[in-house]
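Got a structure here, written out as structure tokens. Questions coming.
The complex is shown incomplete by one protein chain, all other protein chains being positioned as in the whole.
In this document, chain identifiers A and B correspond to the written order of the chains, with residue numbering beginning at 1 in each.
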Amino acid sequence: MIDSLDASTVQYLQAAALLLVGLYGIIARSHLLRKLMAMNILQVAVIVFFIALSTKFGATVPVVPAAATAGPIDPAAYVNPLPHALMLTAIVVSVSTTGVALALLIRIRRRFGTLNEPALLDRLRE
Amino acid sequence: MNSGFGSPALDAASRLMTPFMLMFGAYVVVHGHDSPGGGFQGGVIIAACLILVRLVRGRAAGWVMPPETAVVLLCTGAGIFAGVGLLGPIFGGHFLDYSALPLTLAPAEVRAAGSLAVEIGVALAVTGVLELIFDVLVEARDDA
Partner (left out) sequence: MARLAILPLLALGAVLVAAAGGLPRVGDPESPAATHVSPRYIARGYEETGATNLVTGVLADYRAYDTLGETTVICAAGLACWLILGGRSRGVGP
């Protein structure tokens, strides 16, 4: 459990809160477009969490200045580049999946005339 | 969206910004090795430029990229990536092992050249996919 409320705990709790908000939207909202927005919030929660994992105290951005390339490079001086690279791909994937989802929503709306989930289920049962 | 927003002020502003945005996008792509940037970011900037022109001037702009062209761009980008990866096995290395490329450079520079080619492929793919998604979503009519 949490002993004290310091900056790092706050950062984890922020990611957890975003995750819960996203999940709540996906489960409880009945409009499909709102579910999609909630899915994006959930993705942001994951991205925030990973970026929080990449930080190091006393370290700078993972771009080695030209002056420092001659000698050995100290790993403690630069933040972890791996989560940055992974989240870069995750952001682009989230944009393209959002595009696919919007296309599907447009198609559903064309076919059934509504995006409200209960109404959609009624239309499907007919 | 055939008409665009098209006010004179927006038109002038977008005309002013477009060349710089394109150049900045290309800079971000090719300078991804030495400064923050890379294929994804540069591709997004170039796509944002195309979408800006499209939003302001609508279909009247001579810049409209038909979805077919965007698909070609997208597949070209992915193909460049996979092709550069396949050059590795052809020259006796592993898949996506750029150090096997037959270039007369220092070993690190050979790998940098390989990843630059890959970044350009990624930039083309990202530009294509954003442009394609925007175009397809904008053109969709709710004719239910």
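Note that in this section a residue touches a chain if its C-beta (ideal position, glycine included) is under 8 Å from a C-beta of that chain, and two chains touch if they have at least 3 such contacts.
Remember, it's a predicted structure, so these values are computed and weren't measured experimentally.
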| item | value |
| --- | --- |
| Sites on chain A contacted by the missing partner chain, in the whole complex | 1-3, 6-9, 11-13, 16, 19-20, 23-24, 27-30, 52-59, 62-66, 69, 72-76, 78, 80-86, 88-89, 92-93, 96-97, 99-100, 103-104, 106-107, 110-111 |
| Absent chain, residues of chain B that touch it | 32-39, 67, 70-71, 74-75, 77-78, 81-82, 85, 96, 98, 106, 108-109, 111-112, 114-116, 118-119, 121-122, 125-126, 128-129, 132-133, 136-137, 139-140 |
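The rule is short, and it goes like this: only the chains that are shown with their structure count from here on.
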| item | value |
| --- | --- |
| Where chain A and chain B are represented by their mean Cα positions, the distance between them in whole Å | 23 |
| Residues on chain B engaged by chain A in the complex (per definition of touch) | 34-36, 38, 40, 44, 126, 129-130, 133, 136-137, 140, 142-144 |
| Chain B-touching residues of chain A, taken from the complex the two chains share | 61, 63, 66, 88-89, 91-92, 95-96, 99, 102-103, 106, 109-113 |
